[in-house]
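Removed from the display is one protein chain of the complex; every other protein chain stays in position.
Here the chain labels run A, B and C in written order, and each chain numbers its own residues starting at 1.
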Amino acid sequence: MSNKDYTTNALMAVTASRLLEDNQNVVVGLGLPQIATLLAQYMHAPNINIIYEIGVINPEAVEMGVGIADPRLWYKSEHFTSFAGTLGGLLQRGKVDVGFLGGLQVDKYGNLNSTLIEKEDGIRHFTGSGGAADIATYSKNILAIMKHQKRKIVDTVDYLTSVGYLRGDNSRQDEGIPGCENITIITNKCVFTFERGSKQIKLESIHPGIELKELKESTGCDFVVPEQIKLTDEPTDKEIKLLDTKVDPNHLYI
Amino acid sequence: MSNKDYTTNALMAVTASRLLEDNQNVVVGLGLPQIATLLAQYMHAPNINIIYEIGVINPEAVEMGVGIADPRLWYKSEHFTSFAGTLGGLLQRGKVDVGFLGGLQVDKYGNLNSTLIEKEDGIRHFTGSGGAADIATYSKNILAIMKHQKRKIVDTVDYLTSVGYLRGDNSRQDEGIPGCENITIITNKCVFTFERGSKQIKLESIHPGIELKELKESTGCDFVVPEQIKLTDEPTDKEIKLLDTKVDPNHLYI
Amino acid sequence: MNNKVLTIKEAVNKIPDSKARLALGGFAITRCPIAFVNEIIRQKKEKLDLYQIIGSMDSDLLVGSGCVKKYSYSGGSLDRFGRIERINQAIANNEIEVREYSGLSMSLRFLAGSYSMPFVPSKTLLGTDILNNLLKKGEKDVVVSKSPFSDEKWVYLKALQPDYAIIHAQYADQKGNVIIEGPKWDMEMAKAAKNLFVTVEKIVSNEYIKNNVEKVTIPALYTTGVIEAPYGAFPTSVYNFYDYGSDALKEYAKINRNDQDFEKYKNENILGTDNHYQYLNKICDIEGLLNRQAIPDYGYQPQRGSK
Partner (left out) sequence: MNNKVLTIKEAVNKIPDSKARLALGGFAITRCPIAFVNEIIRQKKEKLDLYQIIGSMDSDLLVGSGCVKKYSYSGGSLDRFGRIERINQAIANNEIEVREYSGLSMSLRFLAGSYSMPFVPSKTLLGTDILNNLLKKGEKDVVVSKSPFSDEKWVYLKALQPDYAIIHAQYADQKGNVIIEGPKWDMEMAKAAKNLFVTVEKIVSNEYIKNNVEKVTIPALYTTGVIEAPYGAFPTSVYNFYDYGSDALKEYAKINRNDQDFEKYKNENILGTDNHYQYLNKICDIEGLLNRQAIPDYGYQPQRGSK
């Protein structure tokens, strides 16, 4: 089943795609989230519903775009609505099973920052929330895709844009925030999930070829390491072929 | 200007139509309200916007219907929306200048009942509110068209479906209800408006041929009578001709 | 493709036999889900907790057939054909629990439900006997309270998310993307319900949906089941498909005035039939049905020149 001819991005996309189930409603963004969702549709989840927060449902894009504001991503849609329609009528309404997120930082409880970085000479302001804060509040499962860097996976985020498990334990629930079943962080080095009770970040699997030592050095917070460290399942030939031929033939993201 | 060849219904429709101004947004119902609005459009108010609460804006019906649920009344509309769209997005939003109402009873402060009548052997339940309660709360002006009977124009309504001036004076305002500039009751015998301060019902004008004595006998509550009693202005030839030829050529309502 | 198509019998079968919380889409005499409602009557569902914006022929049939325990609505009629007398009499005789709202307050409750807002504030109902009666009856879904921003008083209306909504529409695909043409009074109700069953005149392809994307009123994510039911709202009208059946409605507005006549109508036309085609055969003939077909551009059956 192994296939050494794949990029790390392909591994990340495949890992994310396998976490998606058929008939789920998924809020998707451009790039790896889109790639992962399309792959899942080809592989095992043909009835996934795709939601772009801008107000687009179930398009069948034939070209990659530059963002969800690109009409390329709206091709052959089933419904057009408003921001209130997607984030209110679907997300807050409890209809979203999986939300993809990214960001500048994630912390040990899965909280995400997409707003700003504190530097010595002041703050540096980036993209901000958009729907990210709302997706973190209301989506039943969160899939975050991040670059693995010490300054990106941290003890405490500089700015909490999107709630994960807040301060761990029951703090999310105590704050009155709707429950989140699973938060999964997929990086270019490993997959993190969170301990059931304490909600501490834990190593779920390590990507083939990555050493634990390297992982610890490039992570800005402690994480739970299981006794038996699992290897992230590698892509199958079929998955790689689909990525190469159907999902991202121009290799924009893979 | 006088034209004796007109029905009382025509007089009522003409009287209502003259109270409508150009560019007003009007919530209309079937029958005389529709007739009055169409006449106003032909006469002096071509830019009136017609709203049917079912979710229809600015139709150009070519046949009369049996009610606002009749697709005859939706012909050549400019917009279709929901009940929340008309009563929420337009009425509660403050966009409605005039609301037409009818009902089983009206009282001396302009409160209306369209729900039930108390009889000796129990209650008799009728149509209920629909949007009537909401129109009375949020429309800037109310035009109610009623049959003039002792049991219909009363001291206190059996059931207060739609707020007028509540218990008079500032009671409507004190209750926290948005203000209503004018309530006008047009009957087959006269026009009633309401005193500025006390909000008591008062005789605005009496229809030609009706005696004050007859009016008092057929009215179930006291009303203020001005020193000089005005006669309701009669329809002009032009108005009658428009009613006969354009607005209601089959004389369903006129 | 996720195929949500089923028969009316199957759909009604999914609704609990007793105490279901159900919302109906009809408005007086248009787009009433008559085919669905008649099957509810045939399957003898009971103690329904029924919600509707405007009382209509569909709910009058359900109340008259004894399926309803509690009915929340904002009034209604059969337009000029008559009154919803099964409902009016059931209220007068205390045979059902009734919660009477206004059109806006019911609509806002559904609107809130469609966004999972917990409740909405409004000024409507203040000063009315509608509000007095709701509070007197202990309706817990309505509270008068001040604003979190000031001392201003508001009527707080709790969101409504019924277990089932039943609407009748023009088109849907097998996935459940629904196109409603004409006014869409039932749109928020459909989105608010936990399960949405849609009877449609025609099931169309997903390609048709995508080619007419700007007309899709309810995306498939809200839809539980799709049922093809041609003339499924008759004798009430469906814009662009057929006009109301005047004779059948006149007849209904006569027989709903007393128990015996209604009982006979129910036994012969609903319980005495097995499906909607048979019901249609009872209340009209083929000529009567086809003569009510809508004319394009009008959306109804206009008066013929000769008439």
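We adopt the following convention: a contact is a pair of C-beta atoms (placed from the backbone, for glycine too) under 8 Å apart; a residue touches a chain by one contact, two chains touch by 3 or more.
Quantities reported herein were computed from a predicted structural model and do not represent experimental measurements.
Under the touch definition stated at the start, the shown chains contacted by the missing one in the entire complex are A, B, C. The residue from A:Leu160, A:Leu215 or A:Ile240 that touches the chain not shown here is A:Leu160. When you scan B:Lys76, B:Lys230 or B:His251 for touch with the missing chain, the hit is B:Lys76. Summary of contacts with the chain left out: across A:Ser17, A:Thr115, A:Asn141 or A:Gln200, the touching residue is A:Thr115. Where chain A meets the missing chain, the touching residues are 30, 52-56, 62-63, 65-72, 74-75, 80-85, 87-88, 91-92, 114-115, 122-134, 137-138, 159-163, 166, 172, 175-178.
Summarising the interface, chain B meets the missing chain with residues 23, 25, 46-47, 49, 57-58, 60, 76-81, 84, 88-90, 92-95.
For chain C, the residues touching the absent chain in the complete assembly are 108, 111, 115, 117-122, 140, 143, 145, 147-149, 152, 154, 156, 158, 181, 214-215.
Just so it is clear, only the chains that are shown with their structure count from here on.
With centres taken as mean C-alpha coordinates, the chain found closest to the middle of all protein C-alpha atoms is C.
The geometric centre of chain B is 28 Å away from that of chain C, both derived from CA atoms. Rounded to whole angstrom, the centroid-to-centroid distance between chain A and chain B, based on C-alpha atoms, equals 58 Å.
Across the assembly, chain B contributes no residue in contact with two or more other chains.
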